[in-house]
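For reference, the structure I am asking about is given below.
For this view, one protein chain was removed and the others were kept in their places.
Order as written gives the chain letters A and B; numbering starts at 1 within each chain.
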Amino acid sequence: MVSIKAGLRGGALAAALAAGGAAQAADLVWARYGDADSLDPHRATSTLSMQVWDQIYDTLLAFDMEGTPGPNMAESWEVSDDGLTYTFKLAEGIKCHDGSDFTAQDVKFTIDRAFGDAPSLTKTSWGPITEVTVEDPLTFTVAMSSKFGAFIPFLADSFSSMICDTNTAGTFGSSTAIGTGPFKLVEWVKGDQVTLEANADFVNRGDPVENPGAPYIDRLIIRTVPEAQTRLAALTTGEVHIAEPPFDDVAAIQEEGELEIMVAENTGQDVFWEFTTSRPPFDDIRARQAVAYATDPQMAIDIIYGGLTNREWCPVARGVFGNDQAFCKRYGYPYDPEKAQALLAEMGYGPDKPLETTMFVWTGGNRHKLAEIFQAQLAQVGIQAGIEIMDIGTMNARVKAQNEDSTSEEPGTFDMMTWSWYDPDILYQLWHSPGAYSGFQNAELDAMLEETRTTIEPEARLEKVQAVIRYLMENAVHIGLYSPGWEWVFAVRPEVSGFKVGPFLHPIFTDVKIEG
Amino acid sequence: MTRFIAQRLLAALVTVWIATIAVTLLVHVVPGDPVRIMYGSFQTTPEELEAIRVRLGLDQPIWIQYAKYLGRLLQGDLGRSIVGDQPVLDILLVRFPMTLALAMASLVIAVAVGMSLGFLAAYKRGTWVDAGAMILAIVGVSMPHFWLGLLLLFLFALTLQWLPVAGGDWMSLILPALTLGLANAAVLARMTRSAMIDIFDQDFVRTARAKGLSQTLVLYRHALRSGLVPIVAMLGLQFAYLMGGAIVVENVFAWNGVGRFAIEAVFARDYPLIQGFILFFATVVALASVIVDVAYAFLDPRIRYS
Partner (left out) sequence: MTTETLDPRSADADAPVAASARRKPRSFLAALLRSPSGLIGLVIVGLLVVCALTAPVIAPHDPLRMAAGPRLQPPTWDYWMGTDDFGRDVLSRILYGAQLTLQIGVIAVGISLTCGLLLGLVAGYSSGWTERVLMRLVDVLFSFTEIVIALACLAIFGVGLTNAMIAIGIASIPFYARVTHSVVLVEKGKPYFEAATAAGAGHLRLIFVHLLPNVVPTLIVVGTLGVSTAVLAAAGLSFLGLGAQPPEPEWGFMLSASRDLISRAPWMMIFPGLAIAVTVLGFNLLGDGVREALDPRQRQR
C-alpha cells in the first residue's frame, strides 16, 4: 500500500517536472494586459512600452529606491557655475548588445535623434538642450540655453534610454533594438509577446538591486494577456509567473496566500480632473469647483480598488518632489455635495436645468468603472456627464482639441487625466503656455512655472513648486484624485524571488531567481 | 477554364481597387483635420503638424495622394501606424496566420456539424429529427457569438477547467473555433437542408429510389454530390462571414488575430492601421471567393458557360 502511494507521488512529480521542463526552468513569464507600442523610446509614451525599454536599454543615471538619481552608465558629472553646461564621464567597458563599445558618440546619437527630424514624442522633457559635444570616447558635454532643474532626474528615467548608434534605421523599434540593458531582444511578436534573453555582458552600475552583473534568469518573456481572469488562471497553473491580477480578486488571493501581491510604491502616478477651460461651463471656476466638491474619490477607489491605492490631494504624486498631503489638502476640495449644489445654483443651474457635459476616460485598469461611480455622484448634484472611453493617445489629442475649440456650441468637457513623472517639472510641461493640452494658462502662472525650472537649490525650489501647486488647486485647474492608478499591482508566484519594482514603476528583473 | 479563372481574378482585382479608393477617402471624410486628429498629441506644435502633413503628402490634391498611395502599395508599403510608428504590413502579417487558423478550424467545424445536421434533417424530413435539428439551427443562428463564447469559456475553461482560457497554442484554439464554428454550423444546416430537399425532390433521385437502388448508394452517388454544388457556392460567403465573425470572437478569447487588432485600431483612431486592415480584409475575402468560384466551376461545369 505504502509503496503504491509513493509510486503515485513519484509519478505526479515526474509529470510536474516534465510540464516545468517544457517552459524551461529559467524562463520568466510576465503577463500584462497590453503590449508595448514601440521598442523605440522616442516613439511611444505608454507605461507598457517604457517597462520593456527598461529591460533592453540602460540610462546614464539611475534612481535609488527613494527616487534619487545617482551614477549609472555615467560615473560622474559636473555642472558649470552658470548651470548651463553639464560634463559627464562614462564608465569604462560598457558593451552594446551587438558587441560594439558604448561611447560618448552613442550618447550624442541618442540626444541628437531625440531632437531630429522625427523628434522624440517627449522631446521637451530633455530640456532646452542646444548641443552635445563629444570630448573623448568617455566624456561629453551637454549645453543648455537656460537652466533646467529637471535634467538630472530625467537622465535616470527610461524616456532618456541610451540607444546604440549601430541600430538600423528601417527596423529599429519594431524588429530590432540594440541597447546596453540587462536583456537583449530576441523577438517581438506584436500583440503577443516580447522575448528577451539575458545580456551576459551586463554590469549593474546603479540599479537598486544586489546582483552586480547579468540577470540570473535565461530569458524574460513579456506576454500580452488582455483579460484579467485569464491572467489569474495562467498564474494559478504556473504558465505565467508575474501578472496584474483582477482587482476584485486581490483580497481572495491574499487570503489564499499562494501568490504574493506586490504593490509598487513611489510610482509618480497621479490621476486628476482636468477641464476644458476655454468655453462654458468650465471657463467658470465655480463649475470646476462644483465637480471637485461633488466627487468622492475615497469612496470610489474603495469600491473599485479596495485599498490598493490612495486618495491623492496633490497635483504631483507621492514620492515626487513637492508632494505634501497636508499642504495640498489645505487647498483641496473635500467631498461636499451641498457646496457643489450651491455653486451650481449660483451659476443658474438647478433641478430643472442640469449642467450637461462629457467626461473623457481612457481604457484599462478599471478606470471606466471608477468613471461610472463619479458619473453617478455628479448626477446627484445635478451634473449630467456622459462618459466617453478612448485610448490614452486619442484622449490626449481630444483634450487638446477641446481646449483649442473655444467657439463650439457644445458644452466643454472634462477628463480623468493621468500622468506619471519623476519630477514636478510635469507641471511645467502641462501648464506652461502653450501647454501640453493648450488648457488653462496665463502669464502669472507661466512666470511661476519658469521659476520652478530655473531654481535649482532644493529648499528654494520646493517653495516655488508649492506655490504652483497652490495656484493650480485654488483655481481648480488640476485636482488630484488618487495615486497610483495603473499597472502598479503585481501578483507573483511563490517560486519567484528577487522581483523588485523600482520607483516610478520600473520593474527590475536582474535579481530574479526561479526555484525548483 | 483559364479564361474563367482570369475573369474571376479580374473581378477580385476590381474589388480590391475599389477598396483602395474607399480607404483613401476614409481619412478625408473624417470630420476635422485628419493630421490633427491623428498626430495632435500633447507636445506637438503647429509647425510639427505642418511638417507631418507635408511628410504624409496630405497637403497635396487628393488624386495625387491616391496615386502615391497606390505606388507605395505596389511596393508592399502600407504605411506606418500612428501608435508606436510600426510598419502596418508587419503587424498584419504577424496576425493573419492566427486569424486564418481560427477561420479554417471554424469552417471545418461548421461544415462537419452543419452539413450533417442539414443532411439528416432533409433525409428525415417531416419527422421529429427534422424538427429537432431545425429548432437547434434557429436557436444557433440567434445565438450571439460573443455570448456563446462566454458560455463555453465559463463552462469548459473556468468551471470544468478542461481547456485553457487563452494562449497561442492549438489547445486554446479549440474554444474560439468551436464558438465561431457552431454559430456558422447553424446557418449551414439550414442551407444544406433546403438544398438537399430540392435534390431529393428531383426526378433522378426519385427514379433511383424507385429502381430499388440501395438507399446509401442513392444518397452518396446522386444526392450528396449534386447537393454539394449550391453549398460550395455559398462557402465563399460563409468564409467572408467567418472572417467577420472572427473579429468578435478573437476579442472574446484574446486571440491575437487581425480582428483583435482591428478593434484596437478603431479605438485608437489609428487610421493607417484601419486602412491597412480594410484593404487586407477585402483582398483576403476577394481571393477566397475566387477560390470558391473555381471550385464551384469544377463541380458544376455548366457554370462556365453562363
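Keep this in mind: a contact is a pair of C-beta atoms (placed from the backbone, for glycine too) under 8 Å apart; a residue touches a chain by one contact, two chains touch by 3 or more.
For clarity, every value in this text was computed on a predicted model and none was experimentally measured.
Participant: From the listed residues B:230, B:257 or B:276, report the one that touches the chain absent from this view.
Facilitator: B:230
Participant: Of the residues in chain A, which ones touch the absent chain?
Facilitator: Answer for chain A: residues 227-229, 246, 248-249, 303, 363, 366, 368-369, 371-373, 375-376, 379, 386-390 touch the chain left out.
Participant: Using the document's contact rule, name the residues of chain B that touch the chain not shown here.
Facilitator: 14-15, 18-19, 22, 26, 29-31, 138-139, 141-147, 150-151, 153-154, 158-159, 187-188, 190-191, 193-195, 197-198, 230, 234, 237-238, 240-241, 243-245, 247-248, 251, 262-263, 265-267, 269, 271, 274, 278, 281-282, 285-286, 289
Note that only the chains that are shown with their structure count from here on.
Participant: How far is the middle of chain A from the middle of chain B, if each middle is the mean of its Cα atoms, in Å?
Facilitator: The mean C-alpha positions of chain A and chain B differ by 39 Å.
Participant: Write out the stretch or stretches of chain A touching chain B in their complex.
Facilitator: For chain A paired with chain B, touching residues are 36-38, 40, 43-45, 49, 119, 121-124, 173-175, 189-192, 224-227, 229-230, 233-234, 239, 363, 390-391, 393-394, 396-397, 400-401, 429, 434, 436-437.
Participant: If you look only at chain B, which of its residues touch chain A in the complex?
Facilitator: 32, 36-43, 45, 48, 82-87, 90-91, 94-95, 157-158, 164-168, 254, 256, 260-261, 264, 267-269
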